[in-house]
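Here the structure is laid out as structure tokens; the discussion comes afterwards.
After this line comes chain A, so read on.
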Amino acid sequence: MKKLFALFLVLALMCTAVGCGGKQAGNEESQTGGGTTSGDTIKIGFVDCLSGGSASMGVPNQEGVLLAVKEINANGGVAGKQVELVCYDDEADPATSVTQATKLVQQDKVLAAITGSASGCCNANKQVFADAGIPCVVSVGTADDIVGTPEVDTFATTFRTGANESYMIEIMANRIIDKGYQHVGVIADTSAYGQLAVETIKKVFERYNIGIEIIVTHEPGAADLTSQVLSMQQAGCDFIYSYNLGADAALTCKTIKRLNWDVDVAGARGLNMDTFLSLAGDAAEGVLIPTDINIETEKMQEFKKLYDAEYQEIGNYMFPAMGYTAAMTLFQALEASGGEGGEALISALEKLSYESILGQAGATISFSAEKHEGVDTKRMTYLTVDSGNLVVFDADTFEPNA
Partner candidate 1 sequence: MLDIIGLSAGYGKTVVCRDLSIHVGKGEVVSVVGANGAGKTTLLNSISGVVSKFGGQILFNENDISRLPPHEIVTGGLILAAGMESLFTPLTVYENLLVSLYPFRKKFNKDQTEQRFRLVYDLFPRLYERREQKAGTLSGGERQMLSLAKALVTDPRMLMLDEPSLGLAPVVIDELFDTISRIAKETGLTVLIVEQNVDRALAISDRGYVMDVGKIVMEGDAQALLNDQKVKEVYLGMT
Partner candidate 2 sequence: MQIIIQLFISGISAGCIYGIISLAFTMIYNSTKIVNFSQGSLVMAGAMLGHLFLYRMKLPGLAAVILDIAILCVIGLVMKFTIYDFLRKKNAKDYHLVITILGYGIVIDQLFALFIGKQQYSVPALIGDGSSIYIKALGINMYPENLILIAVTVALIIVFWIFLNKTQLGLCIQAIGFNPDAARLSGLRTSMLISITFCLSCAVSALGGLLIAPIMGATSSMGASLGVKGFAATILGGMGNPFAGFVGGLMIGLIETFASYYISSTYSSVIAYLVLLLMLIIKPSGLWPEKGDR
């Protein structure tokens, strides 16, 4: 009996360690494709949430990065060397992200890093890379202050290829002005992500002179949003900005539909996850979802083929595309710096002008000494749900004001 108990205890501890501890994701890879001596490879680090609620962003993101690595290595690598990718899972926990980043810097001695989806983690791990003078490229994380402004000490080494929060909110502000909505309602969750978003929305909308009629919040994982939606309805909203994720966003849409409320709804980029569609069902019809990609462009069609061949056909290619782009951007710069890291790489990145697969036709990613946000005015597209499918809503580009 005692043995049984001990066995159970060991099992319990094992599972806890596996679940909570710093687990390396099942799809962690260290790809070389050629020589194994460190002198012949360029080591790149990748850290993102590969398990946890946000794994639905992190895992596809990683898939994109892996595709890029495979492609670049097949074409002779970067500056004549093969790329070796070291991946770590931070489980969307900032503290873990710092640990993993430290591993990448001290243990694996990476030349550069690609960071992931959770803003909290990106903000935490950028310091580690900054302290070591190692450039990191933020693939998905949206918080504005991840990159910040040149006075910030982490600015020098932090670059972002994905669209950032205020940029996307500015796009939405343009649309609101465009369509003449008068009474904007915002719904967000009470998590750090949601609250930060609300602050950014307030700031941006003020700049654009858009009045917010009402802001309602809810706990993540809500069981019911009736009172929130009713409040917005009572306030006479003609436009809903739903800045929540997954099941909550789905519940928002379902509640709106159930109340027979015919109102225009736009979401945040987080709605690009498959879970939103399957949970919302037909309540998602007509909801606008901003995205960094336009699947109808030739370049995205190419990427889709690449992805489908390696993995399988999926509903939304945004996250893999973003991972792929972050990696490719980095490789472009590395090529220009002759495989050198540090200052040379930073310099190369700041001189870069690269037409990535993200955005409209002709959209480019470029940095400068004062600008480490790679987006240009041709980035955003809207998707909407039509008969259960994600389709491109508008081929128009949306240009942010100055």
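As a selection rule, all candidates are chains of the complex that A comes from, given by their letters.
The rule is simple: a residue touches a chain if its C-beta (ideal position, glycine included) is under 8 Å from a C-beta of that chain, and two chains touch if they have at least 3 such contacts; residues count from 1.
Keep in mind it's a predicted model, so treat the numbers as computed, not measured.
Among the chains 1 or 2 offered as candidates, the one in contact with chain A in this complex is candidate 2.
Looking at the complex, you find that chain A touches candidate 2 at residues 1, 4-5, 8-9, 11-12, 15-16, 18-20, 51-53, 55-56, 190, 216-219, 221-224, 226-228, 230-231, 234, 246-247, 250-251, 254, 257-260, 275, 278-279, 281-282.
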